[in-house]
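With one protein chain removed, the remaining protein chains of the complex are shown where they sit.
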Amino acid sequence: MILPLLAWLVLALLILAIPAPFSQPYVMPAVAGVCGAAAVAVLGFLAFGAEASEIVVPVGLPGASMRLALDGLSGVFLLLLFVSAGACAVYGHGDRESLAFFPLFVAAMALALLAADGFTLLLGFEAMSLASWAAILVHHEEKASRDAALLYVGMAAFSAACLLPALILLSPAGDRIDGLGFAAMRGAAAPEGFRGVLVLVLVVLGAGSKAGLFPMHVWLPLAHPAAPSHFSALMSGAMTKVALYVMIRVLFDLYAAPPPAWWGVPVIALGAASAVLGGLRANLEGDVKAVLAASTIENVGLIAIGIGVALTARGGDLPGLAALALAGALLHAVNHGVFKTLLFLGVGAASHAGGSRAISKLGGLIHRMPVTTGCVLAGGSALAALPPSSGFASEWLLFQSVLAAPRIGGLGLQIVFAVTVALMAVAAALAASAMVRLIGVAFLGRPRTPRGAVADETDRPARAAMLGLAGVSVALGLLPGPMLRLINPALHALTGSDLAERAGLLLVTPTSVALGYCAPAVAMLVGLGFFAALLVLRRLAVRGHVRGPAWANGFAASPAWLPFGDPVTQYGGDSFAQPIRRALGGALMAALEEVDMPAPGETRAGNLAIHLADPAERYLFAPIGRLRRAISSRADAMTFLSIRATLAVMFVALVVLLVVIAWVQA
Amino acid sequence: MIFSGVPWAVLVPACPFAAAAVLAMVPSWRAGAWINFLACGLCFLLAASLPFQVGIRSDWVLVDRLSAHMALLTAFVAMTTAWFSLTYIRGEIARRRLDRRKLRLYHAMYQAFLGGMLLALLSNNLGVAWVGMETATIAAVLVVGLARTPSSIEASWKFFLICGVGIALALFGTIMLYLAATPAVGAGLAAMSWTRITAAAARCDGRVLNLSFVFLLLGYGTKAGLAPLHSWMPDAHAEGPTPVSAVLAGSILNVALVLILRLRHVLSGNAEAIDPGKPILALGLLSVLFAAFSLWHRRDVKRFFAFSSIEQSGLAAFAFGLGGPGAIFAGVLHMTLHTLAKAAIFQCVGRAAQLRGGQRFSDIGGLVGTDRLLGLTLAAGIVAVAGLPPFGLFASEFLISVETLRHSVWLALPLGIGLVVGGWALMMRLQTLCLGPPGPDVRGGTLPAVQLVPIWLHLAIVLVLGLAMPAAVADWLRALAAGLS
Amino acid sequence: MLAPQGFGTFAYDFSHLLGGAALVLSFTLLYQRRLAAVIHIYALQACVVGAAAAWQGFAQNAPHLYVTALIAFGAKGVLIPVALHRIVRRLDIRRQIEPALGIFPTMILGVGLVGLAIAVVLPSTRHVQAQTLAREDLALALSVVLLGMLAMITRRNALLQVVGFLSLENGLMLAAVGIEGMPLVVELSVAVLVLVAFVVFGVFFFRIRERFDSLDVRRLDPISEERR
Partner (left out) sequence: MIPAFLAALAQVLHVVLMLAMAPLLVGVLRRVKARLLGRAGASVLQPFFEVARLLRKQPVLAHNASFLFRAVPAVAFAATLAAACLVPSFTLGMSLAPVSDLLAIVGLLTVARVSLALGAMDVGTAFGGIGASREMMFSTFAEPAMMLVIFTLALLAGSTNLDFIAGVLREGALGLRVSLGMILVACLAIALAENGRLPVDNPATHLELTMVHEAMVLEYSGRDLALIELTAALKLLLWLTLISSIFFPFGLAIAAAPLQWPLGLAVWVGKVAALALGLALFETAVAKMRVFRVPEFLGVAILLGLLAAVFLFVSTGFAAVT
């Protein structure tokens, strides 16, 4: 009943894309409405048992029909999608440039999530990539946008080229054109040995490159900043999750047999690498949206770790642990989806108002944009996994699953888990640092430009969207239990176990023993402490305060011609990053500081240039690019031949074929 | 009457030939252009009746699903291109690249080209099919060299010599095929008939079949632009007038592929003969890879799309090499959709090149900035050819991939590399062509939207056939594929 | 009439002889360094093919082959060589041929190709009992075709390429007439003649003087020299 409704709503989105190019003002509100309705429907579906269902739609692959299905897993991701998309639509109500692509983007993602056959899945997946590619190109006059879009679309093609074979390997052979139905895959014997491993590799590469898993993550910090904010929000918040959904769907559902336990290890390894590298890059990027994109890499890495642990546990026949790990992954996916959307919207608003995306050109926005800053703080606390935010709840679950994972056994695996724990902690700390840097430099302190000093708070709908998302994020943080209840049907279907008795309204426990994490209690403690402190201060301490120039260890107050103080004396993005860059950047990002210090007496300005290189770019993409160029040149040399040489090629081909024939027949 | 017993289908190739004769005599280029278009329209209407005549298989005429399908497609593309040509030549006249005398030759040869292709498609006789290919080649050569610039002469001479050798080899292969068939169906015309040979394939001389296969594959493979026999294609496409590039890009490749497909069907029916799939598949794969990597370094738009045609043609050949109803279904679908999409692209490129006065990427870059509609249409066309949704080539490439993996995991790797590298290059050039700021000294100008209507028609068909193919068409294609495997 | 089948019959031997003559002429073509002589040899080869067609017409009792013979004699033996001579004069083409591959290696290659042709054709046609005649004739025809191609690629001269193509086409005709009862031979030979005529016409039409060896990307696509 809900599935046909969703199908109609997706169709409605597609139809909304038709008037969109003509800049109709009603499109975005309508999209928001559709998303809202769909979110409510999915919420109802999940709350009332999540009975899986499937329908057939009479379009699709030539000679076959499209199949759509809705179950617990797709429900979770659909819920996230529609909540984020609804908020983004409200936020982007004034958008005229990329209007047509927004409903298409949402519809494509919904299609990918609703797909019950390989063709529909890939159709949605690729359409989603294409729509977001178009959104990146909204500012196609800028070369950076075009370059990012090109890398982006290439990675999208790569990911489709990996996912398709994986799905084909899973589907049973048959002569009929059937679009690789999922039901048939579940019924078929899972490919074993080499072909099974191939499925794993292809899915990790295919879904990973779309999700931003190391080493296929290089496009995120380039592509996300280039798109309009509500697009980047959706790309980071929802689109990467669609890719993770595909990974989960294939590895846990379509691959029918429990895989060998070691399958999880590469996923965990890539996840850990992404988490650390993403966290590090989030500390080094100079573009506020790139910071968030890098942090998406980090969070995707964490989710991938959860998926990997669940996979290992599934192979080790520990359904309870698998459910715990997958619950952590799914909850973090949802939480990250919400708070990252929120952060992108907030940061987008800030960079729009402040006139720059460069972190070191913003600053002091908290005074002019208190609501935005407040929302960013709410999102940022989740990003930094501060209790009792939503980010902490899900990372807590992920940590619990990894802490319990050594039960699976095997010294090698156990050491992997130990290292993973350490790396997750590094990632979490890096995320906190990145959050402090982002908020501290871009929103706090003094304005660095005149534009920043007169920045205006965003308009009312945008604020409403951000406040709504912040509310959702806070609610998810305070009540992770109910959200886990919504995730339960998916867990049950995928692992055979669930968190039913472990996810209470208030308390979430990793095992059935009643010891665990109680977000409301933590929140209450902090709240009590906070108000107690205020109360005590009010009673015992002297009231009021005095304003004066900043102390700064006795530095002089800023001169009159620099009403905001000399902005250069503030810590900027690069300066804040310096300790971490020195400690970790050299090894992981080939960070290089180039100091140009004028000799004493010289009047020119000194300069400090920082060079960074992502290892994936240096060791993977650059060599592949060189290889491609070399092959292209060779192919050119083979093509632009003289007539005589061309004839010689024909002649050789003829002779070779004749020799082969003669040889075969002899 | 003298024509009683001769099927109507004969009129389909006869119409363009008659038109060619008339056009050779009409001095006015304006009238010629209209006659050209009307003749193509008539030809298309005649071809539209072909699906209802399926089953004719005399010694001379063969109307089965494959030939009817391809003939209809060819006639359709020829018709829309003729419509495009109506306004295109006006621009060329204005730019003094063509004059009245040349246009007379151009129109006549356009029809002769079309007639040759239709002849090759609808003939049941190997020899006549060969003559059709030869006619089409000669006509195309004459048109490609029309501009008389040194580069166009070089291109057409290269085209001619290479394809001349190609069709000479094909003739040798035809003779061999006849020789192979005689033990099974006896001497005489019967041994030159596709249907008879196919029916009696099992009793043919397998070893001679092998020999004929080698020659026909290389001969027609040259026309299909399969690597390493493809080097004439980029030059011919780049130098010829755009309408011819548009038709050349799709149709002549298709005709050659259809002949190879029929040959494959014959050989696969014979136990003694080698497996015809492997060589076809190898050439197809080589073409895909070759073209995919070659796409990256191109500076000339039409040459670029010629390479893309090589890639797509190679992909279709690859599918035919795989064999089986699914793969042939996918291959024919791919061929069909690619023809439509590529013709649309060439029409766009032709318009853009006329607007901008050059056909290099540096001339056309940033099309959306000056002519939004044309730029977006071209972008849609490139997206279609790159095999991205929502266009139909996504579906056909999907099906080909499915068949490939069912066939062999290892084949999928090079194919995947080729498709990704090629698609990436296409998207890169999409961004150069359509997006970004237009160059500083670029001529502006926009096109009346009505001129884009046939292009939209093409793209709409590509869209509908890929995502919502009517059941009747799907059944038709499925029966077509089943009949060939 | 004479029975066309079997070894040792006159019909077989004579057609074999003619085929052999064509092959020898092909080798001469490879060997020859002077343009005028090359054209003469081509004319001679065309006449041999014409004779073969006529003989087959007689032996197979297929009068239509006489037409083919006539085409071979008239068009290829006389008209085309004359036209080629005129082109040489008119376009002032250098008379000396510049081989891309030495004569000796070319000959070795040629011998290898003949060996390949025989290796491919003879076992191939073992089963075609009814057409023993075709067997060796076909090997000879294939050799002529391959040698024609070899001639095209071992010479730098554009006109020599054309003559190589023409010789290749002689091989085709040799094959076509050698097969008993092949229909449409006349029609096909006419069609081939058209092709050939266009090639020759093209040389004249396009004023292709010396060579097109420089036909590569550097001349067609000047910008691509400054590739990134």
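As written, the chains take the letters A, B and C, and residue 1 is the first residue of each chain.
In this text, a contact is a pair of C-beta atoms (placed from the backbone, for glycine too) under 8 Å apart; a residue touches a chain by one contact, two chains touch by 3 or more.
These figures come from a predicted structure and were not determined experimentally.
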Touch partners, limited to displayed chains, of the chain removed from view: A
In the complete assembly, which of A:C518, A:M589 or A:I643 touches the absent chain? A:C518
Quick one: say which of A:Y26, A:F530, A:Y619 or A:W663 touches the chain that got left out. A:F530
Thinking of the whole complex, not just what is shown, which of A:Q578, A:S633 or A:Q665 touches the missing chain? A:Q578
Write down which of A:A261, A:V371 or A:A384 is the residue touching the left-out chain. A:A384
Absent-chain contact - pick from A:A12, A:A37, A:A52 or A:A418: A:A418
Determine which one of A:S236, A:T372, A:S433 or A:T458 touches the chain that has been left out. A:S433
Write the list of subunit A residues that the hidden chain touches. 363-364, 366-367, 370, 373, 377, 381, 384-387, 392, 396, 399-400, 403-404, 406-407, 409, 411, 414-415, 418-419, 421-426, 428-430, 432-433, 435-437, 439-441, 444-446, 507, 510-511, 513-518, 521-522, 525-530, 532-534, 537, 540-553, 555, 564-565, 569-571, 575-580, 582-584
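The rule is simple: only the chains that are shown with their structure count from here on.
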What whole-Å value do you get for the distance between subunit B and subunit C if each is reduced to the mean of its CA atoms? 30
Between the Cα centroids of subunit A and subunit B the separation in whole angstrom comes to 43
Please compute the C-alpha centroid of subunit A, do the same for subunit C, then give the distance between them in whole Å. 67
So which stretches of subunit A touch two or more other chains? 633, 636, 639-641, 643, 647, 650, 654, 658, 661, 665
Contacts with two or more other chains, residues of subunit B listed in rising order: 157-158, 161, 165, 169, 207, 210-211, 297
If we count contacts the way the header does, which residues on subunit A are in touch with subunit B in the complex? 59-63, 119, 122-123, 126-127, 130, 133, 137, 140-141, 143, 146, 149-150, 153-154, 157-158, 161-162, 164-165, 168-169, 173, 175, 177, 180, 195, 198, 628-629, 631-636, 638-641, 643, 646-647, 649-650, 653-654, 657-658, 661, 664-665
The answer for subunit C against subunit A in the complex is residues 100, 113, 116-117, 119-120, 123-124, 146, 149-150, 152-153, 155-156, 161, 212-218, 220-221, 224, 227
Subunit A residues touching subunit C in their complex are 633, 636, 639-645, 647-648, 650-651, 654-655, 658-659, 661-662, 665-666
